[in-house]
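Just one protein chain is left out here, and the rest sit where they should.
Moving on to chain A:
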Amino acid sequence: MAVPRLLRAAAPRLYSTVLVPAPATAPAPVATQPSAADDKLLSEPLSHPDFFNVKELFTLKDLFDARVHLGHKKGCRHRFMEPYIFGCRLDQDIIDLEQTMQHLQLALNFTAHIAYRKGIILFISRKRQFCHLVECTARACGEYAHTRYWQGGLLTNAHIQFGAGVRLPDLIVFLSSLNNVFQTHVAVRDAAKMNIPTVGVVDTNCNPSLITYPIPGNDDSPSAVELYCKLFRMTIIRAKDKRRQSEAIEELRRKAEGN
């Protein structure tokens, strides 16, 4: 059931067909052949460790003031979160912000690269308190959000539920990786099944196992979630602007060479 699909230079994920490993079956018009310039456009950011300079978007003080270091009580702690916990004060876990800074930098950098390469980003959060905020954030950066009940096969059964030729997200960002009954969100497992990288804020009661870029941090306080939303929004917009800028420069250079 090979459905011909447009190939872009960034080679998006091909889903909704039954195990078609060879993109060569799709018709490849000349325009989509990655040229040397396109290659440079895509490979140049990869050579820098922090091409989009996401480190400057946040400081330790910002995280601290937004209460990112506050965790749940000791009894709610997930065993796999122990490496990220600084300590336990009067039964309340405190998350190590030095580690959070590193993880957050990695996660934002990755998000920026995905956005630069025109990937689709899906924000997921099942916290009712922040669902509107998450949806607004997604709309502000031109990406997508899913803050409602997750039907079983949204990722794994997409070609039946949405029809053939659907493009799945290239990155899923969890602003809270739990669902309403304090279990890990199904999308974490499904994204892993579909080879979709995930970025997720994991609190002390979450399981960070399947998440590609976990960010140990508070996911319950409004100030913390607002901070994350702001950081993701700024990163994505910055990456998209950078892409537009690079393409414009390439365009000018091509015109100059053409002349």
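In this text, a contact is a pair of C-beta atoms (placed from the backbone, for glycine too) under 8 Å apart; a residue touches a chain by one contact, two chains touch by 3 or more; residues count from 1.
The rule we apply is simple: contacts and distances are computed from a predicted model.
Student: Missing chain, UniProt name, options "KCNK9 protein", "28S ribosomal protein S28, mitochondrial", "Integrator complex subunit 11" or "AP-1 complex subunit gamma-1": which is it?
Tutor: "28S ribosomal protein S28, mitochondrial"
Student: Out of A:51, A:86 or A:162, which is the one that touches the chain we can't see?
Tutor: A:86
Student: Return the single residue from A:85, A:224 or A:239 that touches the missing chain.
Tutor: Of all options in A:85, A:224 or A:239, contact with the hidden chain holds for A:224.
Student: To test your reading of the contact rule: which positions on chain A touch the chain that is missing from view?
Tutor: Output for chain A: 59-62, 64-67, 69-73, 75-78, 86, 89-90, 92, 94, 96-98, 182, 205, 218, 220-224, 226-227.
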